[in-house]
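Left out: one protein chain. Kept in place: all the others.
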Amino acid sequence: MPHISARLTWNEEIGPGHHLMAAHAPQIAAAARPGQFLHVRVGPTHDPLLRRPFSVLRVDEASGQVWLLVKVVGRGTRLLAGMAPGAVLDVMGPLGCGFPEPPPGEEVALVAGGCGVAPLIFWADRIQTTFSHIRVVSILGAATEDVMVCWLDLAARSDEFYATTEDGSAGERGLASDALRGLLARRNFAAVYACGPRGMLKVCAELARGAGVPCFVAVEEAMACGVGACLGCVVPAAGGGYLRVCSDGPVFAAEALDWEALAT
Amino acid sequence: MPHISARLTWNEEIGPGHHLMAAHAPQIAAAARPGQFLHVRVGPTHDPLLRRPFSVLRVDEASGQVWLLVKVVGRGTRLLAGMAPGAVLDVMGPLGCGFPEPPPGEEVALVAGGCGVAPLIFWADRIQTTFSHIRVVSILGAATEDVMVCWLDLAARSDEFYATTEDGSAGERGLASDALRGLLARRNFAAVYACGPRGMLKVCAELARGAGVPCFVAVEEAMACGVGACLGCVVPAAGGGYLRVCSDGPVFAAEALDWEALAT
Amino acid sequence: MRGEAGLPPVDMSVKVGPLALPSPVLVGSGTFGFGEEYAPYCDLARLGAIVTKAVTLRPREGNPGPRIWETAAGMLNAIGLQNPGLERFLAEKLPPLVAAGHVVIVNIAGHDVEEYVKLAGALDAAKGVAAIEVNVSCPNVSRGGIEFGRDPAVLGELVRAVRGATRLPLIVKLSPNVSDIVPLAAAAMEAGADALSLINTLLGMAIDARQRRPRLANVTGGLSGPAIKPVALRMVWQVWQALRPPIIGMGGIMTGEDAAEFMLAGAAAVAVGTANFVDPTSASRVAAELEDFCRGQRINHVSELTGGLQV
Partner (left out) sequence: MRGEAGLPPVDMSVKVGPLALPSPVLVGSGTFGFGEEYAPYCDLARLGAIVTKAVTLRPREGNPGPRIWETAAGMLNAIGLQNPGLERFLAEKLPPLVAAGHVVIVNIAGHDVEEYVKLAGALDAAKGVAAIEVNVSCPNVSRGGIEFGRDPAVLGELVRAVRGATRLPLIVKLSPNVSDIVPLAAAAMEAGADALSLINTLLGMAIDARQRRPRLANVTGGLSGPAIKPVALRMVWQVWQALRPPIIGMGGIMTGEDAAEFMLAGAAAVAVGTANFVDPTSASRVAAELEDFCRGQRINHVSELTGGLQV
């Protein structure tokens, strides 16, 4: 978990407000596991003050590059997305736990909502290289076609790929979780891995439980420290109490979380 | 006194920590008078919060450019000096009063200390074009040769030019005010115009008064509004009370200020 | 989104107690001079009222410089109530504002109850004053307002006396440098205030470590700007929860959305202060952005925001 200066090498707007960015950070590229995140300073002054967490989308160990997908939602992501290649990023990472190894079985389902595609691309890639006996079935949901970014990166690393949009502008009309519902009814997944909005995660968790399939979700929550010290980023745990997204997660077994309390 | 967005067209480090910068701002270029300043935002967030004032060094009405000399002394100037051509500056100006017209006479003395050279270059230029019967005698003082910036710009607009450095690395060893002392003893200036550190201004004011020559000084003080509303930027007035640097100044007749109170 | 087709206009008029204003966006006392300096930058017609720099009975020179210092997302000031005094205010500053058709709220400060009473009486007799804002919290003048604003009994006495001297709407501007703002708000309202302004500056300090000297000649000063917004919002909400009085909220408002936050916390109107220094168009821009915000949220009347926070 180094704390380093990484030179930005790529910044491309690949969809409205969606930036694909790369930084030269060989230590991180070598160490990162799918599901982990980087904690990034977005400006040189005291405002904005806190770092911003972003999932690792992909690493290129040979060139020492780490790729991120940044969606502009507020001032921090706006500043980051405005940085030009050559700029130096202050990065901590990789942080948090990654996706757990697939349980025995033939195929797994990856369900991505919007920007949640980032860690699942990395995960699909890793499954294909490290657990090559396992088939990857991916679903990517987005609101509309133009914000369905990186779908090719996910599709290229999947054995089967499904896309959904809420308005039907690409793929099936509907939600990623609708597609999962259909697949779970017909198929026998060893595990479901999901990353996206909380509502989607909740439905995925419910569907997987109904089908008796282990489900792992990557969760987002506002962070301060990113290393487990401040107790700021918690989500409610199933047995009561709280878990830290930054260090107990961001990937959790669905049954570890109290979905009732989480949804509110 | 417009409030505009101006594109940065030039940023060159002309001495250690000294940046010559230009922005495209035709309205300002047309309106600015020597001694006036621009009030510039140095970042897009709430930190740093306040604008920073900089004297106009020169305008180019034909190309609509305004030139500034920025010395890096703190975080605001560091941010500004780090901006690349193409960046958009949020600028208010020209603000404040300029140098008053030279009184009747044959020659005037311009005394610049360090960055104080900026408004005097503009003033020398304007005197040469508008009051061409008046000879400009300039003195530029700096700590050392490498921070003696823009001397050529001043010298080129002066009929006589003297340089001083504290370590003797360029020009005479000593202070700009020492050079003024010598000149005042031999010459009959219509006015002395000075811009630089307060200690230098005080000596210039005393010397000019001793010689019976009107003296005008351009003063610096931390500013908030820059337009006379906040009463934050005051200097003590000769008769008691306070004057606003931003709107009563930044150029004052030396006798308008309470030098005793100012120096502390 | 302004003027977006098909969307109804937003009614921006508000009532702050007895005071009817064309817009909920005012300016913070002391941050807008007497209005004239910002006229070239800011559309004063969009403002609900212009709140003047504090006026005192006699002219005041104010504190020596340095009077201001920038801090992280904020600034300290120790102006020290520099102002031309009541007489010159009435003769020179007020008439042009009134002639231009502005709603004028006059902020007053005094050394003792008597001075406040005299000020209020004179403003009551003047033409064109819409309301009086009583500054009981200026932390910069040693014998000044701060004691009034820290003790409910002392504050009540002051407000009662001023109330007796004028029929104009009376706004009491509270200090945030207190353990509990609610008893002070209650004391002011019980003593006859029509509305409360929340908040004045937090008392702060900055040091030049190399010179080992305070950055301000006055040593301490008032902290304002975005840095204090969370404290200001909390106080507005606390007072609103406890008393539901008419509140003018302020403290670090930079955008229309900031203004909406203050209104949701309980403010009937808001004031833009330090933001004017950062962007001279701030006050009218905040008004325009607030209107846009309402339009985007399908709010027909801006006052629907007041106290609308769901807890």
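So that you can tell them apart, the chains are marked A, B and C in the order they are listed, and the count of residues begins at 1 in each.
Keep in mind that, in the parts below, contacts are C-beta pairs under 8 Å (C-beta built on N, C-alpha and C of every residue); 3 or more make two chains touch, one makes a residue touch a chain.
Since we're looking at a predicted model, the values are computed, not measured.
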Legend entry - Missing chain: touched chains present in the view: A, B, C
Legend entry - From C:G17, C:G30, C:G48 or C:G74, residue that would touch the chain that is not displayed: C:G74
Inset, instruction - Mind listing the subunit A residues that contact the chain we can't see here? - result: 1, 3, 41, 46-51, 90, 92, 221-236, 240-242, 247, 261
Legend entry - In subunit C, positions touching the absent partner: 71-74, 76, 150, 177-180, 202-207, 209-210, 212-214, 219-220, 223, 225-231, 233-234, 237, 252, 257, 260-261, 264-265, 293, 297, 308-311
Inset, instruction - For the chain that got dropped from the picture, name the residues of subunit B it touches. - result: 46-47
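Convention: only the chains that are shown with their structure count from here on.
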Inset, instruction - Pick one for the touching-chains graph, please: line, ring, star, complete, other. - result: complete
Inset, instruction - Find the chain most remote from subunit A, comparing centres computed as mean CA coordinates. - result: B
Legend entry - Between subunit C and subunit A, distance of the C-alpha-averaged centres to the nearest whole Å: 46
Legend entry - Centre-to-centre distance between subunit B and subunit A (centres being mean Cα positions), rounded to whole Å: 54
Legend entry - In subunit C, residues with contacts to at least two other chains: 72-73, 226
Inset, instruction - Name the residues of subunit B that each touch 2 or more other chains. - result: 46-48
